[in-house]
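Note that one protein chain of the assembly has been removed; the remaining protein chains are unaltered in position.
Think of it as A and B in the order they're written, each chain with its own count starting at 1.
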Amino acid sequence: MNPETAYWLQQALNALQLGSIYALIALGYSMVYGTLSMINFAHGDVFMVGAFLCFLVGTALGLPFVPTLLLSMCGAAVLGVTIERLAYKPLRNAPRVSAIITALGVGLILENVMLAFYPYPQNVPRLLENVTWQLGGVSISSLQLVIIGLSVALMLVLDHVVHRTPVGMAMRAISWDKSYVPLMGISVNLVISITFAIGAGLAGAAGTMYALAYPVIDPYMGILIGWKAFIAAVVGGIGNVRGAMIGAFILGAVEIMVVALLPSTYRDLVVFSLLLALIIARPHGILGQPRVQKI
Amino acid sequence: MALLTARNVAHNFGGLRAIDDFNLELSQGELMGLIGPNGAGKTTVFNLITGVYRASEGSIRFRDRELVGRTPHEITALRIARTFQNIRLFRDLSVLDNVRIAHYSQSRYSPVEAMLHAGRFRREEQRIIGHSRDLLAIFKLEHLAAETASSLPYGYQRRLEIARALATRPELLLLDEPAAGMNPAEIDQLMEFILWIRREFQLTVLLIEHQMKLVMGICERIKVLDFGKTLAEGSPAVVRSDPMVLEAYLGEKVAG
Partner (left out) sequence: MPLLLVSGMVLALAIPRFNLYNNYVQMLLMYVGINIILATSLNLVNGYMGEFSLAHAGFMAVGAYTSVLLTMHVLPPETLAATFPLAVLAAGAVTSLMGLLVAIPSFKVRGDYLAIITLAFLMIVKSALENIDAIGGPRGIPGIPRLTSVPWVFAWTVTLVWLIRNFVYSRYGRGVQAIREDEIASDLMSVDTRRVKILAFMLSSFCAGVAGALFAHLLQFISPRVFDIVKTTEVLIMVYLGGIASIGGSILGAAVYTLLLEILRPSTVASLLSWLPAGLFDPLNKYVISHLGVLRMIIMPLLLVLVMIYWPRGIMGKREFRIFVPRRDKEAHRQKPVTEGMSNHGVADSP
């Protein structure tokens, strides 16, 4: 194949990889917003903790990839549920802004606790053998395939859970009206905990995969990535699981394209400007539905 | 000349035709009722007149000025005011401030004068305070001036909402279900009250109401809506015995 096509195919692969990681994080934002109407500003930092868990498990326990992934996902899930129980649950009936500010505070706590333990960036040990294949001018790495494949698999599982299981139905019910759900015999607390557990677990997975793809990690890594994933979730339609995935892949594609076409310092500028334009053009996001307000 | 003229007004919400071929002529000083089953489109009519929605078709003229296309605050400044089905007071603000806010368009002082508390600011603020307190006094709410609006009992809140609407010095007052939640004795008082404020403030009144006692009691003319269309219009006696109206309210069998 000609070099031009090969180049763009390469970029497409990169975009898929980046988009996959964003998608796993964006899903957490969307799910929490969907059930609690709250922006979980600490989510990006849960992603960061996931990366550090991968590092910890990898260096301290020396386990191979799969157990490490599972452990960091579980660790992140536990963290997510704990945060919800301690910091967000007391504020369920408080003004929404209070919960958001609390989330900001929790994020800061996570960052600074990590900073206390790891004041310097850390190197994540290589847990996966990275084999590269050349296919007509396009280099495909096994790591890339693992990331994309795993992420897509997780997303499919999640989509199934949200749209085809009772738990998912309960989550969607809560997003429309919290007060009537208990009358149906569903424990709101349990469903919310599950929501947070899943969202955080996915972020943990994203953290692990990110740590393997870009092995240098630091406590502030969650901030920029978290905010970008959040905006991506909004572009796709916040509260909507499929929208979050779409938004994230759009974000990945835009970022890779920008880096391919322009000097890399322009990356964030162009990305945020495009996202801003998208949000202004369609405030409720691509798959979002404006809540109709009766006047 | 009619005060308010609505001609061929229609409004769509997406695919739903909420209002169809709505016509109305209100003369100065009239007291008219707008009734119909729930979902008939009565509040939508209010929203169209006051500019909350822009009518998809037709024209609404007030004193020979076109209302369709104007923003709500422009329409209010043209002297049309309203109250709401579910009370929409400024809940966390004081009773006095609720009334003061309605004076926004009657003041002229600029932001600079506001930030310096100078120029026209003092004189106009005093006037606003005076007029607001006078209104509160008329409505027997003066002693509650510093209370938070949400802390008021329901009946007082309804009263405050009318006082607030009157603060904009309207010529036309739209009342949306003013009797909601009232017992018969209170409705009697409300009837007397509406007649009184019409006289006292020289108003034209259009009201939406489900309580037939009030509608039949004080309205000079009544218009009946159902599914966005006008079923009947006329004096209370005429409307009361109109078969289509009875059918809409009570069902086919009873009417027949």
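What we mean here is this: a contact is a pair of C-beta atoms (placed from the backbone, for glycine too) under 8 Å apart; a residue touches a chain by one contact, two chains touch by 3 or more.
Worth saying up front: this structure is predicted, and the values here are computed from it rather than measured.
Partners of the chain left out, restricted to shown chains and counted across the full complex, are A, B. Contact with the omitted chain, checked across B:I101, B:A180, B:M216 or B:L246, is made by B:I101.
As for the chain not pictured, it touches chain B at residues 50, 52, 71-73, 76-77, 81-82, 84, 88-94, 96-97, 100-107, 109, 111, 114-117, 121-122, 125-126, 128-129, 132-133, 137-140, 142-146, 153-156, 159, 164-165, 167-168, 186, 188-197, 200.
Summarising the interface, chain A meets the missing chain with residues 33, 39, 87, 90-91, 94-95, 97-102, 104-109, 112-113, 115-116, 119, 223, 227, 230-231, 234, 238, 265-266, 268-269, 272-273, 275-276, 279-280, 283-284, 295.
The rule is simple: only the chains that are shown with their structure count from here on.
Averaging Cα coordinates per chain places chain A and chain B 49 Å apart.
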